[in-house]
Each structure stands twice: as structure tokens, then as C-alpha cells.
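Note that one protein chain is taken out, while the other chains of the complex remain in position.
Let's look at chain A:
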């Protein structure tokens, strides 16, 4: 296990490094940084001065080293658009996206796990098929349109929930449902397949033979074992959701990381875009690492 863990951690560090290079290049492909920092009215001499001041006349490798060192200390430089440091901008927006992600994940798990259990228990009945239909439909629905449709139904017609913004907890319900719906199909299918496997195992048969009530078998014996890979998947899905929240935040005008990224892309504020790409990728790498280690800890077959 230790060997596997070390190898897996090494890969994660390598991937993190590769992703940093990619996101560093993103900033440099976006055009001449010195011109961007100096502003539209700068003279040629000023641009040269800015270039020297920010070390932009150094070789790329040296620049990357300096940038990576600062990024490790959570210093992503200054925004081209806002007077603030990029780190402060991110820190201000992060809670909104994390809140959205956590609620969305909770919604997804609370619907998908029971649905998966029921689908496995009532296999090949109408309930199983209905669960399948929900998941097939979930994969086919454009997220932004689903969000807009939720607004039309619950905010405009029924007037139950606010249309947009992030002032109160009520503002998070519709976006969380729209975002969470996308994690549901995968979680449901994994729960169902895991349950089917566990339900046909020897210890469940023994529990049945002992005459334990079905509900007790289902929850205490089967679900407990089937749910572990689901938790690992949920970690990965959480990473995906943080990346995908950009569309949902745009629909609901939630002032989170995604909205900041979208606006920053539109105004070529690449230090901010780069930092968000990097932060989201790092969160994803950490989550998948945790999920892999968790799975390997519980299933020795995966350690090879």
C-alpha cells in the first residue's frame, strides 16, 4: 500500500507541475504582458521599463521558476483590470463557488444514492427503468438551459425562489439543483451496480438465510459496502462541478469563481484566468488523489 501511495502521489505532483506549465503558457500566449501591464497610453520606453521591472526580459524558464515559486506561496500577481491582487480576488469569490459545489453535491448524492439502491433492489421493474430514464435525460440536458427553465418555473411562474444573485441561502437552491443534476447519473449507476454486486454476494445470502428483514440487509450489510466507491466518485465529481459551475454561475449571476473567470476571459485579464485554471486543477488533482488512495485502501486489487 505504501509503495502504491508513494507512486500515486509522485504522479499527482508531476501532473500538478505539467498543469502549472500549461497554465503559465496560457498567460504568455495571450500577448505581450509588458504592453498589457503598462496600459494603452504607455510609451515605448515605459514598456521597456515595465519589462525589466517585472523580469519579463528574462528567459521563459527563469520566468516560470519565479512565477511557480510565487504561486506556491499563493501569490498570483496583480490583475490587469482590478487594482487588487489576484489572490484577494480569488479569496473573495471562492466561498460562493464552494458553497454552490457542496450543496450541489449534497443534492446529487441525496437523490442518486437512494435511487441507485432502489433501482438495484427492484431490478428490471418499472422503478429501475424510471431511474435509468432520469439518468439518460440528465446527460442529455444542456445545463444552462436547464437552469433557465428552473428559473422560469420556480421563480417566474411559482414565485417560490429568487431569480439570480447570491444574497441568501435561497439563491443557492436552483443553481445547486441545476449543477447537481449532472453528477447524478454517474453516481446513480455506480450505486446500482455496486449494490447488484453486493446483493449477490455470500454474506448477504447468509444474512437472508438468517431471516434478517430486507431493509436491514439493504442498509446495514449491502449499502455500507457499496457506498465506498461512490464516495470516491463523489470526490471526483465535486472537482468536475467546480470547473463546470462557470456556466451555472453565468445563468444565475452568482458572483463566484466561474463568473470571475468568465468576465476575466472577456476582458483579457489573464493573470486571473490563469490563477483560476491552476486552482481548479489543483483541487481536482488533490480530490482524485484522495479518491484513488481511498479506493486502494479498501480494495487491494487496485494497488497493482
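Going forward, contacts are C-beta pairs under 8 Å (C-beta built on N, C-alpha and C of every residue); 3 or more make two chains touch, one makes a residue touch a chain; residues count from 1.
By our rule, contacts and distances are computed from a predicted model.
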Listed names "Sugar ABC transporter substrate-binding protein", "Multicomponent Na+:H+ antiporter subunit C", "D,D-dipeptide transport system permease protein DdpC" or "Hydrogenase-1 large chain", matching UniProt entry of the absent chain: "D,D-dipeptide transport system permease protein DdpC"
Touch criterion as defined above, residue of A:193, A:255 or A:295 at the omitted chain: A:193
In chain A, positions touching the absent partner: 11, 14-16, 18-19, 22, 26, 29-30, 136-137, 139-145, 148-149, 151-152, 156, 193, 196, 242-244, 246-247, 250, 258, 261-262, 265-266, 268, 273, 276-277, 280-281, 284-285, 288
